[in-house]
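Quick one: the structure is below, questions incoming.
Rather than the whole complex, this shows some of its chains in their spots.
Chain lettering (A, B, C and D) follows the sequence in which the chains are written, and residue indices restart at 1 in each chain.
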Amino acid sequence: DAHSSGTLAQIQERGTLNCGVSTGLTGFSAPDANGEWQGFDVAVCRAVAAAILDDPSAVEFVPTTGQTRFTALSSSEIDMLARNTTWTFSRDVDLAFEFAGVNYYDGQGFMVPRELGVSSALELDGATVCIQTGTTTELNLADYFSSNNMSYEPVPIETNAEAQQQYLAGACDVYTTDASGLAATRATFEDPSAHVLLPEIISKEPLGPLVRHGDNEFGDIVRWTLNALVAAEELGVTSANVGEIGNTTENPEIRRLLGTEGELGAMLGLDADWAARAIAAVGNYGEVFDGNIGESTPIGLARGLNAQWTDGGLLYAPPFR
Amino acid sequence: MSELHSETALDSAYVRTEMLPEQAPPITAAGPVRWVRDNLFSSIANAIMTILSLYVIYVVLAAILPWVVYGIWDAGSLSECREIREARYGPLDGHGGGVACWAVLVDRWDQLMFGFYPPELYWRPILAFLLFLGGIAPVLYDKLPRKMLILTAAMPFICFWLLWGGSIWAPVLVAAGFGIGWAIIKFGTRFVGAMTATILAFIVPILFWVLLVGPLIDAFHSVAPIGIESVQSREFGGFLLAFVIGASGIILSMPLGIVLALGRQSDLFIINKFSVIFIEVIRGVPLIVWLFTAQLLLGYFLPPGSNFDLMVRVIIMVTLFSSAYIAEVIRGGLAALPRGQYEGADSLGLNYWQSMQLIILPQALKISIPGIVSSFIGLFKDTTLVVFIGLFDPIGFSNAIRADTDWNGIYWELFIFIGLCFFICCFSMSRYSQYLERKLATGHR
Amino acid sequence: MTVSDEVAIEINGMNKWYGTFHVLRDINLTVNQGERIVICGPSGSGKSTLIRCINALEEHQQGSIVVDGTLLSNDLKNIDKIRSEVGMCFQHFNLFPHLTILENCTLAPIWVRKTPKREAEETAMHFLEKVKIPEQADKYPGQLSGGQQQRVAIARSLCMRPRIMLFDEPTSALDPEMIKEVLDTMIELAEEGMTMLCVTHEMGFARQVANRVIFMDAGQIVEQNEPEEFFTNPQSERTKLFLSQILGH
Amino acid sequence: MATLSDPPAESFRLSQLIYDTRYRSLTIQVIVFILIMLGLWELVSNAIQNLSALGKDFDFSFLGNRAGYDINQRLIEYSNDSTHGRAAVVGILNTLLVAFLGCVTATILGVIAGVLRLSNNWIVGRLMTVYVEGFRNIPLLLWIIVIFAIMTEGMPQPRDFRGDEPEASMILGDSVAVTNRGVYIPNLVFTRSLGGNEMSEAADGVEAAIVPSVSGADWTLILVVLALGIAASIFIGRWGAAKQERTGVRPPGLFWMRAGAIVIPVAIVLIVLGATLDYPELTGFNFSGGVHLRNALIALWFALSLYTGAFIAEIVRAGILSVSKGQTEASAALGMRPSWTMNLVILPQALRVIIPPLISQYLNLTKNSSLALAVGYMDVRSTLGGITINQTGRELEGMLLLGGFYLITSLVISAVMNVYNNSVKLQER
């Protein structure tokens, strides 16, 4: 497959990474007042750019909508897509993409106003539900309600900002989207405590970056950059100590990860310190999480499933060897 | 008959000896009293409507004005705005009330205007905009010296260069292609005949652009590296994006529109039918569908491996779209010309292209300018649709701004501001086209 | 061609302003039944305005106009009554382009006079014959020449069987050959004794049919006299000047 | 040109292809044809190559697959088990519905605004100018969003209707509820129905669609009676006109007779069928019963109507102004009443000028209804051109179908326009 192979070479020649992100999702990707993109997904892009080009700012962020994201990727307009996209069978197989891993384990949840007095999704029979269109969300919703023999009225909305406004105005009783998005949205309400997230999570939503089928070299780079961030947290490597720990530590896995030992970088076609650059640029997974969506931010998400496996979470980076 | 005359004539013969002076009309016939009576209270129904209208105006203004006027201009985020509001005007009572938080405009002004364009280069789009105004001025006002049309011809290339930057050779060589075409028509006719020259004048520049321009730019640039910092299309946004898409759409669609209009007027069956099909297909499908086509499908139809950036694809689609509308406008202009003009040109021995270029098009285009301006207004308004394919036009930016934690929840302020900007631009353009229509209606025919 | 003593139109001390512009100044005019009056004067002197006031197409601000015993006031009934007694021919004919000639002629009789359609059509054909274009009855105005159109306009007015006809420069929009057609029709009407007020500069017509010629200037009636006298021996300086211009032309 | 005047001896020379008027046009056309065909071939072959490179085929069978998503507003039966094809049809019907409603109200608004703009009331004229200029010079998308926002922000929520002292209450004798989810109006149901209820209760668990239960036989009966009533009314109109032709006098009360001929039989049928109104009432989260006009529909409908109405107002104004003042004066001089002048002289002439641009405004409105996605109205672009394409990855096929639908719609509308134009062309010399 001529034109998708050599993505790495193209990026290196171009000097920038074209990374598809969402047109604006609080905490995950949004431009700030200076026009700098910020967020959890954005950090993945920057990490990959740092690994390949040694420059976390050498990223062209391409905003994509739910409708346009896959075409942008398959037509090579972007090199990778880091936009809360659920890893599903048909996307992986039929749409011919390759998921490079999971950077956020999510699930679809519901948010309702507290005064409604609803405590379970099973009480939502007949409710009006705001939903973002063009995503797996609407399929999950249809499945959930029909399998529980309940009726509902969908109100499809194009963007998160719009959906949030509808929900706040009471045009729908329930807002459903990925739980992370719900939490992020709730965090910015004038009175967040007036809204509750229902306990039911009705789907598995493993969100992760993806690349085109057929260019395994580049796929590997994205996959292992993500893994490097996760492993770095597990191994205690942070953006603060990444500079010296590679030389000071005795831990051979850290040394391999940071390129002070072994040939991992060369196998990927990159410099030896590729992972060190990525970590130095954005921090390890935990730092990225805490800096963008963690409990210290207005969004205030707990680690939950996204904790390291050692802490009872699902994050489990394969060994670097 | 004559006796009748004399009978009546006696008592009706009359000569005024002294002319009556002009008098002021009675108060009921002129002045403000008359005006109010005529315009506001000429009948009972009218009086009721007047009072109703006044009431509606009062209600609307009373609801909106305080919100606008007491708005807050200095805050760094929506929550700051809310704090300031509470400090100034006390807590909100239930629904409504409240004041605007205009601070978001101050905070995000640059983005709404220029998008991600590098701030240190803002002078370039501004200069390009001024050049654009200077370039179209002689087209819009025929009192300006005709020499300024040179600026008009150069303007697209200079603006392109200013906006995107890069090597100066790119616009120069593209312009050179037009020069080549012109030279072929001008000097080639003598050697190969008018028709062959015309065909060559189409084909040679296209070959030049496709095959030679790329290498030549590199060659020239390596010899004389003159250029300014280049800016990616992705960094365009806000009103800059709307203007660039609208203006390139209209400028690029003019030649295509003229060709289509001539094609649709042509007696040549195939050319006529192709033009008709093209125009009808383009006009029959909504722009938003064409934009999705640009986003989703255009890549399929380009040679494998080639890849334009999204903005170029959008400009291509918008150009095709507006060329169909422009073609219809120009067709109207062509149809409005009396047959005698064609015959006059024929009888002098001018050939088809000469009579088009010298006689028909100058007149038809002039009649069409109001219609073209209206198309431009429509096109400019339609640029907002690019938000659906992920470009950051002003409305797209309003979404992105609201995705920022600082401004999450802001709503009306952005829309009112965007609406106002569009209104100012479009309204002044529509006034201009109305002025032009009146001028054409009274002008020489 | 008899002129009775009965008064058809009586205008008394009439004044009219357009905004602050005094167009008609103290107009006094009595027209008897069967009289044929030609009004002339320089452009802008208020001739058309005078004619249009009689028909209530313009309102006047002072003075009175009595047509056939009916005072022209704001009363809609009076206006309707006067309009159905007074026919009017415009310079630009103002035929209804979407109706055939016959329909143009029967429209008002059917709706205003409540004449049965059949009867209205018979009347219309009668008058179309009179103006010598019965064969055009089913055509549309756009298909007729200017002279024919003006004759249709006359027939249309006649179909309402008006007692008074007003003409506002009926021939000035026509080509010379067509002027004759229209003037012939008007002369024929005049010979039948119709009361006529006609704004025109066709002096031949005035000489041949008018009982009286009225000369207006600056919104006032400057001179009136019988045609012979008026043309050969004008009294006022203005009239002389005006006549020298149009006759010398 | 002179076929016979050509010297017969002359044989064909190649230069004749360019210089002989007979062959020249053929030459040009052939060249253009070849160029265009080459261009088209280039596009098609690129597409084939690109598709195969991506491992995609060109296949419409996805239309038969299960759609899997729900659509809130459906004019025909649909559930998430239905096919993508059916979803597309639901979308098409929704597009046509909003386009039809929009055209009707835009016309009404436009005519009123256009006439009022000519009114001799200064303030009213100015107000209409503000309306027209405001809507014409601000993008439609913005208006759709803003009107949608006004509806959601400005109207009460259903839960405001709850409780002993509700913050909001239903209007028109508790029959209509205006909420920020849409407007609920009473629905006709028949107690003595003839049966034949085709549309079963929504089986799939989604709340009932816009027309919750259309009982086939009942509505057929009503439509038949209505048609008969209209026919009778036309007949009475003819009779009145004939009477006027004969006697010159229009029968008095003709209008009431004509109206009665339509209304009375329908009323009788309704009574016989035991028609009662099913009022919306608040149950659970939402109102149930009655007909639910969703906010998205209303916002889109209003925005399209107001926007297009502004353009129509200008068309109407220009149409009326195009009829020269002389026509009014001539009519007045004949003694015609102003209302007759309007109906018999001004309108027939103005309509010729008004209708062609009016129809192209209808066309624009229909195309503009594709902006439905701004408010989540499930039109054909959102179902077929949105969710379906997104779930199946069939961009090429989906966009082709979508474009084809819009193209056919507009070709039909312009064909109608041409027929009309030809039928009212003024006869000229």
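Operating definition for what follows: a residue touches a chain if its C-beta (ideal position, glycine included) is under 8 Å from a C-beta of that chain, and two chains touch if they have at least 3 such contacts.
Here the structure is a predicted model, which is why all the values come from computation and not from measurement.
Undergrad: Since just one copy per chain kind is on show, how would you write the full make-up of the complex?
TA: A x1, B x1, C x2, D x1
We adopt the following convention: only the chains that are shown with their structure count from here on.
Undergrad: Moving only between chains that touch, what is the shortest number of steps from chain C to chain D?
TA: Minimum step count, chain C to chain D: 1.
Undergrad: Please give the intersection of the contact partners of chain A with those of chain B.
TA: D
Undergrad: Quick one: point me to the chain whose Cα centre is farthest from that of chain B.
TA: Checked the centroid distances; the maximum from chain B is C.
Undergrad: What is the distance in Å between the mean C-alpha positions of chain B and chain C?
TA: Going by mean C-alpha positions, chain B sits 52 Å from chain C.
Undergrad: From the C-alpha centre of chain A to that of chain C, how far is it in Å?
TA: 88
Undergrad: Quick one: chain A and chain D, Cα centre-to-centre, how many Å?
TA: 43
Undergrad: Note the residues in chain D that touch 2 or more other chains, in rising order.
TA: Residue numbers touching two or more other chains: 53, 149, 373, 389, 395.
Undergrad: By the touch rule stated above, which residues of chain A touch at least two different other chains?
TA: 2-3, 67, 71, 158, 165
Undergrad: Every touching chain pair, please?
TA: Per the contact definition above, the touching pairs are A-B, A-D, B-C, B-D, C-D.
Undergrad: Within the complex, which stretch of chain B touches chain C?
TA: Touch list, chain B to chain C: 1, 4-9, 12-16, 19-20, 22-26, 28-30.
Undergrad: Please output the residues of chain A touching chain D within their complex, sorted ascending.
TA: My answer: residues 1-3, 66-67, 70-71, 74, 94-96, 115-116, 124-128, 133-134, 138-139, 141-143, 145-146, 149-158, 165-166, 169-173.
Undergrad: Touching chain B in the complex: which residues of chain C?
TA: 1-3, 15, 17, 19-22, 25-26, 32, 35, 61-62, 211-212, 217-229, 235-236
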